[in-house]
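In this view, the complex is presented without one of its protein chains, the others remaining in place.
Chain nomenclature is as follows: A and B, assigned in order of appearance, with residue numbering initiated at 1 for each chain independently.
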Amino acid sequence: MSTLFYIVEAAVKAVFVLFAIAFPLASLLIWQERKQSALIQDRLGPNRAFINLPFIRRFRFFGLLHLVADSIKMFMKEDFMPAGARPFLFQMAPVLALAPVLLVFAVIPFGDTLLLYLPDKDLFYAVNLSVASLDTGLLFLLAVISLTVYGTVLAGYAPDSKPGMLGALRAGAQMFSYEAAMGLTVAGVLMVYGTMAIDHIARAQDSLVLGFLPAWGVVYQPLGALLFLIAATAETKRVPFDMPEGESEIVGYFVEYSAMKFGTFMFAEFLEVVAVAALLTVLFFGAYHLPWLSWNHHVIPWLTGLIGAHTVTPGLNIQVVSLVTALLQLLVFMAKVGFFCFLQLLVRWTLPRFRYDQLMDFGWKLLLPAAMINLALTAVAVLALGKAG
Amino acid sequence: MHANTGHTQSDGPKDTQTRSSLPDFMAENRPLSLAEKLYVPAMARGLAMTFGRFMANFLFKRHIVTSSYPEQRREVSDRWRGRHRLTRRAEDGGLACVACKMCEMACPSHCITIVAEERTLPLVTSRQRIDKRPRSFTIDMARCIYCGLCVEACPEDAIRMDTGIIATVGYQRAEVCLDRNNLAKPPPPMHPLLHQDLRYPDDALLPRILRRYLGKDR
Partner (left out) sequence: MSGRKDDPRRLWSDPPAGPPPLAEGLKPLGHDELDIELGPAHPAMHGIVKLKLRVEGESIIRCEPEVGYLHRGFEKTCEHRRWTQCIPYVDRLNYVSAPVNDIAFCMTVEDMLGVAVPARAVALRTLLMEAGRIVDHLTCLGASAMELGAFTAFLWLMQAREEWYFFLEHYCGARITTNLSRIGGQPYDLFTGFEAEVEACLKKTEDMVFKVHKLSTRNRIFHDRLRGTGVIDADTALDLGFTGPLLRGSGLDLDLRKARPYLLYDKLDFHVPVGLHGDNYDRYLVRLEEIRQSASLVRQVLHAIPEGPLMVEDPHISLVPKTAVYNHIEGIIHHFKLLTGGHAVPAGHWYKAVEAPNGELGFYLVSDGGGMPYRVRARPPSLYATAGLPEMLKGQMIADVVATFGSINMIGGELER
C-alpha cells in the first residue's frame, strides 16, 4: 500500500476520532456537568436557550443550546493580554494545554478492525481502528500526558500575576507527582497483558478468565483500576484534586485569560475527562467488548451468515459485516466512556477538595506506595501463574 | 468561667415531643477511625447519596424545587410587603388619603413626597368631614426599603402594601418613581401594572390578593 494511502487512512481516522468522538463528547460534558449537578442539587439546570426562528422557537432541547450560547459568548469577548505578560508564551499556553490531550486520542482504539476489500488483489486489508497502532502505545501515552504540565505552568507564568503563578506552581507539582503513580498502575497492566500496544491490550480482553469472568483489566487489576482512576483525576485537576483551580480560593492558574483562551483551557479540561474515561475503558474495562459476547466468536460469524463475507459498500469497498461490527463496537465503547464520564462528574459534586499539602501527602504517601504494592503483587502473580502454565 | 474539658452527652430535652431528630453532633468530636482514614466509607456513602438524589430527580423529578419563572409565579403570602397602593373610599370612590403626611414622617428612607391641597368641596362622610387631599403623592420605589412603617402610620388606612407585586422595575429612574397622577404623556405599551397610578381602575389588572380585600370593609 502506498504511503499516500497510509497518510489518508490516518488522517481520516484522526478526523473521525476528534470530530465524531472527542469534541462532541467534551462539548456534551460541559452541558452534562451543569445538568447533572443541577439534578443532584434539586434544581433544573440549563433549560431555556432556544433559537428564535418560526418553527423551532418552541423547542428548548433540554438546554443544549446553552452550549452554543456559551461558545458564542466566549468568541465574542475581549481577548485581553495583561500588561506585563510575555506575548509568545501567553498565546502558546492554551495551545500547549490542548494539544497533548488531543494526542492521547491517537492511541485509543475505538473498535477492532475495518476490512477494506482490494478488488485487484482479492484480499481484505484490515484497518486498525485507532489512529496510530503503536507498538509502544503505553509509553507514548505516558509521555504525552506529561506534556500537559507545560500548558498549565505556562498559563501561570506567562502573565505577570501572583495568584496565577501560585496556582500554576501548585498545579505543576501536583501533576508530576501523580504521574508517577499513574505510570506504575499502567505498568501493572503492561505486566498482565505483556504488551505495550494498546490495541493489542484491547483485543486481549476478549476472552474469559476462570471460565466465567470476562478477561477485562479490572478483573486482573482491581486495585490498579481504582488507583488509575484516582491518579488520572488528579492529573486532570478535577475535584477532589482541583486546588489549582480552586474557584473560591485562588481563582485558578488561568485567572488572567479571557475569551476563547480561557475557553480553550476549559475545553481541554473536559477533553481530559473524556480521555481519562476512554483510557480507563480501554485498559481496564474491556474497551469495545461486551462482557460475555465475543465479537470474533459470536457476532461476526452470525453477521457473516446473515450478510455474507463478500458484501461490500459501493465506492469505498468496505466489507459491510466489518462496518456493522465497527459501528456496534463504537457504540459499546461510547457507552462505557459515557458511564465513566458520568462517574467522574458525580465525584466532582460529592467530595470537597483537598488542601494542597494533603493532596501531595495523599499522592506520595498513599497512592504511590499502593501502586508499588500493586505492581509487586502483580509481578508475583504473573510469575507464579506463568510458571503454572 | 472555666474551660470545659469533656463533652457531656446531650439528648436534648426530656420531653420527646420537643426533641430534635438530629443526632448528637458533639459526639463527632473524635479522631477518625481507621476505616474512615482510608477515605473509602465517606466516599462510598457520599457517592451513593448523590447518585440516589440524581436518579430520583432525573427519573421522577421528585425533589426539584425550581420554579420556572415567569411561567410559574411564586405565590406570595398575605402579609407580603410589596408595592404600595392607595385605597379608595367606599362612599364616593375617591382616594382615602387625606394628605396628613403621617406616612411621609414615618418612612425611614424619606421616599414619600406628598403635596397637600384643599378639597374645595369638602366631602362629608358618615364619620367625618374631609377637607384635604393629596395634590401629588409620590413614592420613590428605588428608595423604598419595603419596611411597612407607612402602612402602620396611616390613620386612614389609605396606603397598603398588599398588592403582592414583588418588584417595581423600569429602564429609567423616573419609571420607578410612582406617581398619583399619570404623567402628561400616555404611558408606553409596557407591562400594564408598570407606569400605573397607585389606584387600580381596571379590575382585570387587580392581583388575586387584592380582590380578596375588596370584598371586606375596613
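The working rule: contacts are C-beta pairs under 8 Å (C-beta built on N, C-alpha and C of every residue); 3 or more make two chains touch, one makes a residue touch a chain.
What you are looking at is a predicted structure, and each value in this text was computed from that prediction instead of being measured.
A.B. asks: For the chain that's not shown, point to the residue among A:43, A:60, A:77 or A:200 touching it.
C.D. replies: A:43
A.B. asks: Touch as defined at the start, partner being the missing chain; which of B:21, B:72 or B:172 qualifies?
C.D. replies: Going through B:21, B:72 or B:172 one by one, B:21 is the residue touching the chain not shown.
A.B. asks: Of the residues listed, A:133, A:177, A:233 or A:350, which one is in contact with the missing chain?
C.D. replies: Checking each option in A:133, A:177, A:233 or A:350, the one touching the absent chain turns out to be A:350.
A.B. asks: Given the full complex, what residues of subunit B touch the hidden partner chain?
C.D. replies: For subunit B, the residues touching the absent chain are 1-5, 7-8, 10, 12-15, 17-26, 28-29, 32, 36-39, 41-43, 45-46, 49-50, 65, 76-81, 102, 105-108, 127, 145-149, 152-153, 155-157, 161, 218.
A.B. asks: Since one chain has been left out of the picture, which residues of subunit A touch it in the full complex?
C.D. replies: Touch with the absent chain occurs at residues 37, 40-43, 162-163, 166, 239-240, 242-243, 246-251, 349-358.
FYI, only the chains that are shown with their structure count from here on.
A.B. asks: Could you grab the centroid distance between subunit A and subunit B? Build each centroid from C-alpha atoms only and quote it in angstrom.
C.D. replies: 50
A.B. asks: Where on subunit A does subunit B make contact in their complex?
C.D. replies: Contacts found on subunit A: 36, 39-40, 42-44, 47, 346-347, 349-351.
A.B. asks: Hey, which residues of subunit B end up touching subunit A in the complex?
C.D. replies: Touch residues, subunit B against subunit A: 43, 46-47, 49-51, 53-54, 57-58, 63-66, 68.
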